[in-house]
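Only one protein chain is missing; all other protein chains are in place.
Naming follows writing order (A, B and C), and every chain is counted from residue 1.
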């Protein structure tokens, strides 16, 4: 597996560790909550870095994967797994590569995480930080948010008081050979105002596409989202307030940030926040009914160990996608809005 | 206002009427539910059509607009309207064009509807149809769906039994000078299997971006979306069933279509369906607090008549965006997956 | 006719005059050398400018054209004109729109010139200037270059000593009902170093594409081009020399600039120069043989007045295309190479 990151500015400090750290968050086998296949997922930067800094050339990062798939997947050779992509891929391409690890496999997210790690490193240098956590699991929404708790628990929850109960829920579902889904909340801390384009490439539109392109994601809402649609205008509208300070960009603020830090497709300067619906893991041990490649109805039991919940492992992927969208828009802004200034200085 | 539609195949029958019909659905002043400004919105095709057929050249469509804005908007010259894009635009561009009708105005959707009308005409020739309706208004979700009722009521609801109650709700909110939002459901009837790309350009990702790029849209969910994230895998998984018929593309089907007609980013051949959250109209008559361009806190009353709910007028815009995404993917498929066949025949 | 210029930075001073001036250079009827149809070509900016400055919104410019084509072109309705695009268009689109002014008409260059005028205005603010002139006409190459002479003669030559002879040549060919071609040289004065991408989007590659996309252009060479391919390496190589000055970007220079100001796809900081081959006007009064839409061989006489040479009118089009490529790369540079600096300052 590998990823090629093109268009990265030169002279940015970058090392293997920042990529490996993000990979480790995505990796299976971190706890009993996630699959226990042994995937090494050790990355290596093979181009684009010289003496610790980006050169402007594409950055290629490789990950070696010692796992053998062929055996595990042999019994699924002729069967379409429910709620998996097998059948629609077959309909599209007219060919079936039954070995695991294809483009609908969770393993393709390794590339996303590696690209996102570089993007997050760039964002850090602009003092922008991305945080994701499990806002809901198996239908229960957690109200408290303590960001310091996120990396201390295997479910990546931010609500310590609910953790024990949620963990028990996951464990019992796992024991049944079943799975759970949940809702992820992503927060972008300290984004600049002015990111996003006003018509088709609104910032929330690009964020929605990026998140919806991750497997198992079924919904996206910016700010209060669906619940905002149930309110009256007088309740939903978020009044502007004046924040002391001489700079216009920071003086005009919104009072409650219900729109998630974006208005009219363009960031306001408030923290950006949105939520993403993740369906329960499709691979379950419980017996299921399905159809094989001959179109015959058959019974199916998927062997092996499965994540009872993939929410904790999807979070670093969604953080990565968010970072990639942000860097893209930061670069567009550097190019377009501030073009007249930046060029005079730098060319 | 105008739109230029590039890349349309040649020799497709197209006339002004199909575009005008869609425009009329979007137009204000259709009923007491929508703004009563008189906008003519009469379209004219100025290029790309010769003797009733597309020539392959870009299709340019113009709409004359007799409305004068300058007077209406003069009193808003120095004030940022809450939950509007004024402030974030100012932060981005450093310039303020206070006249209405800018790119964050609802009027930019005219272009989307005209482009979408052409796309829908192409889809019709592939026997694909797009239908949208109000699934929820002001927090109330309507359960019944009678598609034949949609164009018979000003709220574009599909549930006749709830219509009177919903209309009363909208009227009473209008009398208060307030507004409502709602949820739109879009259904794509008879889509081919195999549309969509497996990684970044998943079909649901492109649909999400297209819908989230429409003003006032705050959320998107494909199929059962957010509610799917609250279920167990064994409940959420949608088993494949075998449908009699000799063609594989139609034989393998899903039983309940909870995933909205897309698996792994690629259409399954089932009807595609998704929902979109629309916030309440931001322009309300009730007094609000805000900030002016000097950063001073001021009171604001927005004069004039406002839509108490924009859901009915957003529906044709969302249908248009959906049609554009579909045609785009149909063309990609014609290009890539079926390239080996189509070229041998047609070149 | 119109053009929409998207992505222009905000707050750039721009007025109608700079666009009209470029249009006037392209306009027919400037002298006996160019067609005498009366085309008004008066432009109007209809969006994107507010109080004399760009707003960041797309800039739409329209040109009214009072000329009627239908009559003039009626007799060409069923005939393919030699070396014109009629037949290949028909083969591609399967439809024939015989009215003049289509996308292969010289009139489409109006849009290019208008877009290029805005680009040249931006370049002026970076102290970059683009100059084009006729380096050869009808097979004769002119050696002297006096840039101040270019706008003083209808052939846009830079060699005053050869002008009278070239004019006589053109006049005599015109009297025969025939036409001439020539070679245009374009010079970019004071470009920054570092423009261009190292692999596929080399600066000379983008310039070549931009120029070759103009009708009647048949060749492109950067710097000494084809003649460089006939030299030995020791003659062709251009040694680096050291120019006094504290800044590295200006200190290292090339001695003879035979490579045209670009090495490895990236501008060196030297003036950029290249040459473009323009074929003789295809519309001539002399009788020709051709085929009609039924595939029958027929004799053809194209009535009306034709440019005996289009080189002088192609020059502003090539300048426009050059300017558009440069602004594109300046923006990419503002985005990518200087991203780390510009954002810190401007966001």
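Definition applied: a contact is a pair of C-beta atoms (placed from the backbone, for glycine too) under 8 Å apart; a residue touches a chain by one contact, two chains touch by 3 or more.
Please read these numbers as outputs of a predicted model, since none were measured by experiment.
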Sole contact to the chain not displayed, among B:2, B:116 or B:194: B:194
Which residue of C:45, C:145 or C:212 touches the chain not shown here: C:212
From B:18, B:45, B:241 or B:332, residue that would touch the chain that is not displayed: B:332
Chain A residues touching the omitted chain (full complex): 4, 10-11, 50, 53, 55-57, 92-95, 97, 102-103
For chain C, residues in touch with the removed chain: 80, 82-94, 103-104, 108, 136, 138-139, 173, 178-183, 193-196, 198-202, 204-206, 208-213, 215, 218-226, 228-234, 236-242, 248-249, 251-252, 254, 259-260, 262-269, 277-282, 284, 286, 288-291, 295-297, 333, 337
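Just so we're on the same page, only the chains that are shown with their structure count from here on.
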Chain of greatest Cα-centre distance to chain C: A
Mean-CA-position distance for chain C and chain B (Å): 40
Computed distance of Cα centres, chain B from chain A, in Å: 26
Length of the line joining the C-alpha centres of chain A and chain C, rounded to whole Å: 46
Interface hub residues of chain A, defined as touching at least two other chains: 194, 198, 333, 337
